[in-house]
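The complex appears here minus one protein chain, its other protein chains still in place.
Letters A, B and C mark the chains as written, and numbering starts fresh at 1 in each.
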Amino acid sequence: MRKTIGLTGDGAAAEAMRQIDPDVVAAYPITPQTEIVERFAEFVAEGSVHTELVTVESEHSAMSACCGSSAAGARTITCTSSQGLALMHEMLYIAAGNRLPIVMINVNRTLSAPINIHNDQSDSLGSRDAGWIQLYCEGAQEVYDTVIQAVRIAEDRSVMLPVMVCLDGFVVSHNVEPINVLDDQEVKDFIGEFRPVINLLDTENPISMGNLTLPDYFFEHKYAQAYALEQSKAVIAKVDKEFGERFGRSYGIVEGYRMEDAEIAIVTLGSMVGTARVVADDLREQGVKAGVLKIRCYRPFPIEEVAEALKGVKAAAVMEKALSPGAPGPAVFSDVLGALYHKGLHVNLISYVAGLGGRDVPAKSIRKVYEHLQKIAALGKVDRILNYLDLRGWQ
Amino acid sequence: MTVQINDTIRKLDKKSFPAWYEIPLGGTLVSEGSTDYHTGSWRTKRPIWNAEECSHCMICWIYCPETAIKVEGGKVTGIDTTLCKGCGICANECPRENAMTMAEGGEY
Amino acid sequence: MPKMVEIRWHARGGQGAVLASRYLAASAIRENLYFQAFPQFGTERMGAPIVAYTRISDAPINLRCAIEEPDMVVVLDPTLLKAVNVTANLKEGGSIIANYPGTPKELAQELNVDGKFKVYAVDAYKISTEELGRPIPNTPMVGALARVLGLISLDNILAEFEEQFSHRFKPEIVQKNLKAVRRAYEEVQGI
C-alpha cells in the first residue's frame, strides 16, 4: 500500500533500499550518510531485508567489496559521502571499467581541508570522470524515487554501469519531509530480477575479469565504456518515464522551470534548484522573466537538453557548490559552456560558486544572482564570468 | 554511426578486435587458458628428457612453472616446447642423474 | 491561514528538540500539510544551546535553505531566555512560545518584548515532571505549539505520537506522554 510518511533524505534512501532488498550492501559510516547505514542495519537486524550487509573497515573496502559482490552476480548497493567517496576514488574507475551495475547513494559533503562535515558538491563533482552515471536530487522524494530508478538504469543490458545518486548533505539528508512511499511489491515489480551478464559464480563458464590491457586495446576498451555512458541517457529517460507512468512522478534528464519564455535563467543542481524555483516565482510576479534549469542527470551530461533550454535566454548563471581551482571555470559551468559550444550557441553565461562547506544559500542570495543576470541582459554582454556568492570580502 | 556493440563476454574465436565495439563487456574474457600464447621462444636453454631414465615420479611436473611437462595416464610423455621457457627447475629437481638434463640453446 | 509558517526551535543538546520538530512535522501529514524539519548542524554536544527549524505549508515546499526570519520561536528551556537571543530576527508580530514557569506577561517583560510579539507560556517542566516523573519538555511543547499554530488538531498530534512512539515505549509511558502533550495543549496561555 502506498503511504505518505515523514522521512529525511537519508531515511528515504534507506527506505528505498529496504524495498529494493539488494543482495549485498557493503558500507562504512560517514557523516552525513550515517543514517542510511544505521537504518539499513536496523532492517537487517529485524529481518525485513534478506541482504548480506558487509560492515567493512573503510570506504575503500566498501567499494572493493561491492565490486566483488557485483562481479559475483549479486545486486549491490552502497552509500557514502565526501572523504569516503574520495577514498573510493580508485575503485570508482574500476567499477565502471569492469561494467559493474553498482548503485551508490552519495550524500554530498565537502572535502577536507579544512575539515568540514557540511554540504557542498565537491565530492561527487570531483568524481565526474570516473565513468559513473550521476543523478542529483532536489529533495527527499526525488531521492527515494531515483534510488529505485537507479537499479533499473544500472542493470539495463545496454548500460551495465554504476550509478551514483547524489543528495545534498544535511539540507536534504537530514531534513524530514512528507514522502510518498510505494508499495513494496510495486518496487519489486518495477526493478525486476537482476540477471547478471558478468558472473564469477558461474564456475561452469569461468571468466577472467580485470585483465591487464596494454596499449594495443586499452583505448578501445575505454571508448566502449564511454560510449555506454553516453548512450545511457536514453535509458535514464526511459526508466524515468516508465516510473512516471506507473507512479505519477517523473523528473526528466533536465527540468526547465518557467523556462518557456525565460530571459534570464539559473542553471543548477541539487537542493539549490528548489530555492531558485521560489525566487523565480517571486520575480515572475514582479514581471521578470526568470527561469530555472535543473540538471538532474549530470553524467552523462545532457548536451542537447541544456543547449535547447538555454538557446533563447539573454543571460544565464550556472550555480554549483564546488570549486575547480585553476580551471577556466568550475565543473558544471564548464560543461554547460561546452554544451553551448557543441551546438554553436553563444549565450551570456556566468558562473556562481555558492554554498561551500555548508554555507547557506538563501533565497535573497539567489535573488542577487538574478539581479546580476538582469544587468547582463540589459548590457548585452557578460561583465564578469566567475563569481562567488556570499564570499566575504569578494566584490 | 550505428554499430553493433558487443555486450557479452564472447567466447573468443580470434585474438584480435578490429574495432572498439567488438571488445567484450568490460574487457572480460572467457577463462580458457593461454596455451595458445607461445612462450617457447623465451628459451635459451632446453631440457632434455630421457624416457628410459625417467621414473615418472612427477617431481618435474609439480614444480614446472609453465605446465610444460606433458603427462598422460600418470606418465611423463615429453616437454611442451611451445610453452617451456627453459628455466631448468625440472632438471635441478629431478632425483635421477640423467632423466632430465639441460642443454645449451633453445631450439629443438 | 498563511501560506507557510516558519518555526525556529531553541533548546539544549539532548533535550530532544530535533525529535520534537520531526514529531510536529509528521503530525502535519495528518492535516494534509507539507513540511520540512531540519536541525541547524554544528558539532554541539549535550547541553549546548542548539537550534532546529520547521516549515509547515499548505503547498509543497521548495525552499531549501535555513529559516532567517521565523514566524514563531519555540523555547524548550527557560534558561535559554537569558543565554540566547531567542527573538533574533523573529518576524514583526510573530509568536514566541516558551517553556516558562510564570505568566505570559512576566515572560514578555523578561524578554523585554512587550507588545512587539505574541507571547505564550507553558510550564512544560512542571507538566512533564508531574506526568512523566522527569523534566522532559520536548513533547509537551509540541502540544503547546500545536495549540498556538492552530493548524494541527489535538487529536492528530496525539494520534501521531501514538504511531511514532508506541513501538519504542511501553504503553503506560505512551499514555503518560499523551497526557503531558494534552495538558500542555490546554494549559498554554498567551497575550
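Note that contacts are C-beta pairs under 8 Å (C-beta built on N, C-alpha and C of every residue); 3 or more make two chains touch, one makes a residue touch a chain.
Rule of thumb we're sticking to: contacts and distances are computed from a predicted model.
Colleague: Under which of the names "Pyruvate ferredoxin oxidoreductase beta subunit", "phosphoenolpyruvate--glycerone phosphotransferase", "Dihydroxyacetone kinase-like protein" or "Probable glycine dehydrogenase (decarboxylating) subunit 1" is the non-displayed chain listed in UniProt?
Modeller: So, among "Pyruvate ferredoxin oxidoreductase beta subunit", "phosphoenolpyruvate--glycerone phosphotransferase", "Dihydroxyacetone kinase-like protein" or "Probable glycine dehydrogenase (decarboxylating) subunit 1", the name matching the hidden chain's UniProt entry is "Pyruvate ferredoxin oxidoreductase beta subunit".
Colleague: Using the contact definition given at the top, list the shown chains touched by the missing chain.
Modeller: Those shown chains that the absent chain touches are A, B.
Colleague: Consider the whole complex, including the chain that is not shown, and state which of A:Ala72, A:Leu111 or A:Leu345 touches that chain.
Modeller: A:Ala72
Colleague: Could you tell me which of A:Glu52, A:Glu242 or A:Glu263 touches the chain that is not displayed?
Modeller: Answer from the full complex: A:Glu52 touches the omitted chain.
Colleague: Decide which residue listed in A:Ala12, A:Val37, A:Cys79 or A:Ile94 touches the omitted chain of the complex.
Modeller: Here the residue in touch with the unshown chain is A:Ile94.
Colleague: Consider the whole complex, including the chain that is not shown, and state which of A:Ala154, A:Val176 or A:Ile207 touches that chain.
Modeller: Counting the whole complex, the residue in contact with the absent chain is A:Ile207.
Colleague: Spell out the interface residues on chain B facing the chain that's missing from view.
Modeller: The missing chain touches chain B at positions 12, 15-17, 27, 29, 31-39, 42-43, 56-59, 61-68, 71, 73-74, 80, 83-89, 91-93, 102.
Colleague: In terms of residues, what is the contact footprint of the unshown chain on chain A?
Modeller: Residues in contact with the chain left out: 23-24, 26, 50-52, 54-58, 60-62, 64-74, 76, 90-91, 94, 98, 200-203, 206-214, 217, 221.
Rule of thumb we're sticking to: only the chains that are shown with their structure count from here on.
Colleague: Hey, which chain is the most central one here, using CA centres?
Modeller: A
Colleague: If I average the CA coordinates per chain, which chain comes out farthest from chain C?
Modeller: Farthest chain from chain C, going by C-alpha centroids: B.
Colleague: Can you give the whole-Å distance between the Cα centres of chain A and chain B?
Modeller: Each chain's C-alpha centroid was found; their separation is 48 Å.
Colleague: So how far apart, in whole Å, are chain B and chain C when each is placed at the average of its C-alpha atoms?
Modeller: Each chain's C-alpha centroid was found; their separation is 77 Å.
Colleague: Could you list which residues of chain B touch at least two other chains?
Modeller: Counting only residues that touch two or more other chains, chain B contributes none.
Colleague: Any idea which chain A residues touch chain B in the complex?
Modeller: 97-100, 157-158, 160, 197-198, 205-209, 211, 213, 217, 219-221, 223-225, 227-228
Colleague: Residues of chain A touching chain C in their complex?
Modeller: For chain A paired with chain C, touching residues are 4-6, 32, 117-118, 138-139, 168, 170-172, 174-178, 271-275, 277-278, 358, 360-364.
Colleague: Would you tell me which residues of chain C are touching chain A in their complex?
Modeller: Result: residues 21-22, 25-26, 28-29, 34-39, 41, 43, 61-66, 68 of chain C touch chain A.
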